[in-house]
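Submitted below is the structure of interest, expressed as structure tokens.
The complex appears here without one of its protein chains, the remainder shown in place.
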Amino acid sequence: MITLTIDGQQVEVEPGKTILDAAKSLGKVIPTLCYHPAVPAAGACRICVVEVVAGDRPGLVPACAYPAKEGMDIQTQSDRVMQSRRMTLQLLLARSPGAEVIQDMARDHGITENPFPERAKQTGDKSEKCIMCGLCVRLCQQIIGASAICFDGRGPDRKVSTPYNNQSDVCLGCGACAFVCPTGAIDPADYSPSPIEKIPNEFNCGLDSRTPIHIPFPQAVPNKPLIDRDNCIRFKTGGCGACETICPAGAINYDMEDEFVEEEVGAIIAATGYEIMDPSIYEEYGYGRYPDVVTSLEFERMVSASGPTNGELTRPSNGEPPKTIVFLQCIGSRREVNGKPYCSNICCMYTAKHAILYKHKVHDGQAFVFFMDVRAAGKNYDQFVRRVVKEQIATYVRGRVSKVFARGDKLIVRGADTLSGTQVEIAADMVVLAAALVPSSGIRELSQKLRVGFDEHGFLLEAHPKLRPVDTNTAGVFLAGCCHSPKDIPESVAQAGAAASKALGLVCHTRLSREPTIGIVDESSCNGCFECEGVCAYGAISAKELKDKKGNTLATVANINQGLCQGCGACAATCRSKSIEVQGYRDDQLFAAINAINR
Amino acid sequence: MIQKAKNETTDPSEWQPRIVAFLCNWCSYAGADLAGMSRLAYPAAIKIVRVPCSGRVDPMFVIKSFEQGADLVLVSGCHPGDCHYTSGNYHARRKLLAFRELMTFFGIDPRRFKISWVSAAEGAKWSNLVKEITDEVKALGPFETYSEILTGETGP
Amino acid sequence: MNVNSTVTESLQSAAATLLSEGKVGVVIGYGRDAGASISHPMFIRKPEDAERLVFDDCCFGNLAVYLPRDKVRSMGKIGIVVKGCDLRAINVLLREHVVKRDDLVLIGVPCTGQGDPLLHKCSVCEQHNPEGCDMVVGDPVEQPAIDATQRYKDAASLDDKSLEERWAFWSGQLSKCIRCYACRNVCPLCYCKRCITEKTIPQWIDTSAHLRGNVAWNVARAFHLTGRCVGCGECERACPMDIPLGAINQKMAQLMDEWYGFHSGLSPDEKAPFTTFKVDDPETGIL
Amino acid sequence: MRSTNVDEQTLYTAQAGWLKSAVDILQGAGVDVMAPVETEPGVVELATVKSSEAVTLDYQNVRLPLKRLFFPITEVVLEFKSQPEGDVDVQSEPLVSETEVVVLGARPCGVAALEALDKVFHWDYDDVRYSARRARTTLISFACTRPDAQCFCTSVGGSPHNTTQSDVLVYLEENGQALMQVCSDKGAKFIEQLRDVVKPAPAGTQPPAPPEVKEKFDPAKAKAWLDEHFESDFWTEVALKCLGCGACSYLCPTCHCFDIVDEANWQAGQRRRNWDCCSHPMFTRHASGHNPRPDQASRCRQRIMHKFKYFPERFGQVACVGCGRCVRACCVGQNLVSILTDIESKAKGGDKADVASTLN
Partner (left out) sequence: MSQALSTNQTGTLIPLDYMVLKMRIVSITDETVDTKTFRLEFCDAQQGEAFEFHAGQFGLYSVFGAGEATFCIASSPTETGYIECSVKRTGKVTNELHQCNVGDIIGFRGPYGNWFPIDEMQGKNLLFVAGGIGLAPLNSLIRNCLDLRDQFKDIAILYGARSVDDLVYKERLENWQQRKDVKTLYTVDPGGETPQWQGEVGFVPTVLTKMKPASQNTIVVVCGPPIMIKFVLAALVELGFSRASVYTTLENRMKCGVGKCGRCNVGNLYVCKDGPIFRCSDLEALPNEF
């Protein structure tokens, strides 16, 4: 371990660490530009200089590249340091007048004027942002391994470019250069032969993008990053590995494979939730055509502090705050033709919530809500909606919107107010569509796997709507949340609790009891043809070997898992040798019933 | 000989057919129940055998019913897609339709064997259906083909 | 009788080799008794007996019927002489887990048809050359193009009749049935350990040979073979009362073909029509 | 051979057209006449006829054995019906009708088979239905003219001209005439009824020589081997190709095993007697699952043993008349004659030491 002092504070670091590392571990901020933890430091921009007061070679050194040494005494804010930084900044300002970071930094360092005014003219050219730190070039060569970019030209003409200034065959279009560039001066689209595709951030409804390595969403469990192999350079070319270099915990392991985890379980709870339907099928609302028409879920993200705009509500078209907003309820819900005939249950409530959130963000904005009728059944729900109306947080208009179209930069929402019987037209900045809830995609496959039924809309079926709302007809499979029907969080949580306790009730016993309506195989006559297996909707039938005392297999016969069998009798009807009887509906019992008709 | 119980009154127009109906527990039986609860009258000629699922019905039940003197057999289950057991009625559909073709091929009148889908909510459909098929079988009259061979007197 | 001497010779040597190399414990093939009118099943267990195998145009039997038998299985791995059509029965047996492919050595025989005149199944046979066998003896034969409408002609000629005429026909035919169950025992697919006729609690089918019992039996038999019967024609050939059982099987095969595009026994991997379904299966005639 | 030693006194000649007259006369007398009828192409069965036109004389033998007339494929033995208060009415109706039956054109082998059946149905218990049917029936056999390759009556003590159990044996002649040999009182009565068309045969008349049926084995020699070989691999070999179907037994004129079953609905039913056969595995299976004849080998053995050893021991005759039906019926070519010739050559210690393999 090496002990050194920074601004009077002692710190211990491992050998090989830089002064910057040491300062970081003390929580001290040393400004950097050309430094990126993933890229070997070059100390090129010299913004990170610190003063070595005592040590082998006192003087100014770049903190990012200078190794920490035993007994060093370092000042990060000394006059000498500040002077040097200011000088550096002034030079950078002159070199790269368009770089906002530099401007900001300069301002922070008390530089109010550009000392080299002749170069201060901004032309908007990207090269005016570049500070020639070469971080991108080092990254592309040393980390990505592509060497797609390099410095070209000399003196004032020096710039980052590709060999021969052409589009580069070797550029992967990964965008890492842009990612590390301290000034935003580089646009990989200039070099890449193929379009640079941003990776849409799923959690934010694709409203912003994310990196290949990312934490899926803020409350993810476990709250850990994952690598999206399809987009990761490491997996695409074998290069990069930046994340591994910087991960202090050494947690990155590229050899990890997706695993199929097989668990034997006593119960399964289906809680696969919902998606919202794509409202672009309704052309009249203009979703997909006008960027300012968004879905409720997108809106939810826009106003979220962890969202793409960090909670700032802006119009996607021009970044301005929407001064007039219109919420349309029942988009696709309660619509018999070309829609979902059911009520999505939660839209009334969240729209009211959205109106409030909107008012929080845009105090002087005006909100309108088009609704069919407000369904606010639930504890305190009606009061909540009434507050929104009463406090004029939003103007509720009862009626359907017939068309949304653009006029200038406004969206005209034309609809009917059925209460007053008038046509209304609102010029809005933003339109939010409360689209219908649908079961998550893949629900059919899932229902087949779990062997539970689904209704015509794909929501999983409960065993009984009143008496067994959490169970399914497949023993041991329970339902929670929106996979069963649209519902809000409290309802989902309540159902989840019920499902969990049902599941626990199952697994806490070593023996299960159930109604005796189950299939029983007559092993002496079963042929082992397994035609019955084919018709069992519950996968209750499997093979069983009958052995003699010596362990020789005498026959393979059907075996019915008594926990899974639901007693439908399809197997009994299919078995030719009549080797299955369903208790309670045995053949002789049914024959007796048939016999009785002759009375 | 194996006898048909005497239920024929002296007046042939009063002849009551015997109809055996295999109803799945969850849809058709509940539908018939609903018809009852809703006081929707339907002919009493129908004798219901409750089965868990239309998929439980082995086509040989139909033959058995004819052997016991049925003039018409009905199998009714949940509408496709609605099976309580997810797919029992799909299996039933394949088997029962093929069975009806087989009967027809032998010259056994297919009008004597009906298949229907009646849901738990379709009390009215049930009551109409029973009326219709009862009228139809009344028009057809007693199932001669089977009542002739019931005695077991024919043979090589 | 028309012995195909080239096939017979290669068959004999193939069987002898299999036996002497210990690859099989028995070869089931056809042999010929002096004065017999058909070539009958023969079980060869010693290489030197292989010379008694023949292949001619009277090899009617479907030898697959012996595969489920304990006695035969106890002889070891089974070599079995199969014509293209017999293979279909084996495919069904494989599908229904009655036999394992590893326990069989299939000795395929190209066949231009059996019987003089040709059996019906042979006149519409599209499997003159067996496929998927472990070995084929004899040269491939020419496969004539088949007129598919011929396939179901017996059923079709009855279908053309009125309901009453059909009942008159079938009640006449079925009242002949003496309930010997030869049709069942000869069928390679009627391998049930306990046939439905033997189930007494409850009694599914009256065992008496009166028309009531005979209709129930023949309906059950036909239905149990629907989607399974491979049309080998053995049941009809075995019936001592000459009941045209083939027409019934044809009718059901035709239905499976028309409704589900299904032909039984073409591969061991298919799913029997009654063990699967499609959501949009035909459903005309349901109220 | 029983038929060769003919007493001239019993011979009659019938003129052409006698068959028509016979049918008419018998009909007139209220007798049910059964005769060979071509029921479907190539198939001849005994059936009730109203006139001689329906009768065919062009047949080798009838498909179903004669036994069915006395011991039907299925017959009601009891009828029962529940009565109020839990009582049951049991009737042994319907008894056999008393109408006389004359069978014209049974084959001698089939008729001879009745000798064996008579013994079974009429030892210390007398099966009343069988006996009643036997009593009311007159059997007019037509001498066999067309034995085929499967026939072997001569090997089991019969002949194409066997008169055993026949009431009259008729030798048909080309020109429509016939020579008739009276074998019983019933036969004499028949001849008497036909007196207008039948005359005593001129002195010196001899029945024609029977067509040749090769003697293929000697049942006595076979029995000698059977006596010693209950346990033998031979049975396994014989049984290999046997499918265990009942075709051979059902068609056999001497096989007589039966089953008794009840068929009923909730209030009434019948007890029936149905043909059954020892090849079926369930035939002997016990409730415990134990089966005294557990495999096809023991069942095939039973069939041979019963016909050629047990029956002779118990009833003094072979239970086979050599009609060849079983051979014709078998779809896997199981051949009773080959089995017995093999047994015989084994008995002789012949070179067919490995008989087994010639059979399957």
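Order as written gives the chain letters A, B, C and D; numbering starts at 1 within each chain.
The definition used in the following text is that a contact is a pair of C-beta atoms (placed from the backbone, for glycine too) under 8 Å apart; a residue touches a chain by one contact, two chains touch by 3 or more.
Here the structure is a predicted model, which is why all the values come from computation and not from measurement.
Chemist: Given that one chain is not shown, what are the shown chains it touches?
Modeler: Answer for the hidden chain's contacts among shown chains: C, D.
Chemist: Taking the entire complex into account, which one of C:Thr6, C:Ser20, C:Ser157 or C:Thr200 touches the absent chain?
Modeler: C:Thr200
Chemist: Touching the left-out chain: which of D:Pro72, D:Gly158, D:Gly269 or D:Gly333?
Modeler: Counting the whole complex, the residue in contact with the absent chain is D:Gly269.
Chemist: Specify the residue from the set D:Ala29, D:Val128, D:Ala149 or D:Ala220 that touches the hidden chain.
Modeler: Once the missing chain is taken into account, the touching residue is D:Val128.
Chemist: Go through chain C and note every residue touching the omitted chain.
Modeler: Touching the chain left out of view, chain C contributes residues 200-201, 203.
Chemist: Name every residue on chain D in touch with the hidden partner chain.
Modeler: That gives, for chain D, the contact residues 77-78, 80, 82, 86-88, 90, 92, 95, 120-129, 230, 256-262, 264-265, 269, 271, 273, 276, 278, 283-288, 290, 292-293, 298, 302, 305-306, 309-311, 313-314.
The rule is simple: only the chains that are shown with their structure count from here on.
Chemist: List the centre-to-centre spacing of chain C and chain D in whole Å, with centres computed as mean CA coordinates.
Modeler: The answer is 32 Å.
Chemist: Can you check how far apart chain B and chain D are, centre to centre, with Cα atoms defining each centre and the answer in Å?
Modeler: 46
Chemist: Residues of chain A touching 2+ other chains?
Modeler: Where chain A meets two or more other chains at a single residue, that happens at 524, 535, 574, 587, 591, 595-596, 598-599.
Chemist: Pull out every residue in chain D that's touching 2 or more other chains.
Modeler: Residues 64, 73-74, 263, 265, 267, 272 of chain D touch two or more partner chains.
Chemist: Please give the residue numbers of chain A that touch chain D in the complex, ascending.
Modeler: 524, 595-596, 598-599
Chemist: Would you tell me which residues of chain B are touching chain A in their complex?
Modeler: Touch residues, chain B against chain A: 4-5, 18, 20, 47, 49, 51-53, 55-58, 61, 64-65, 68-70, 81, 83-88, 91-92, 95.
Chemist: So in the complex, which bits of chain A are touching chain B?
Modeler: Going through chain A, the ones touching chain B are 451-453, 456, 473, 517, 535, 537-538, 566-570, 572-574, 582, 585, 587, 590-591, 593-599.
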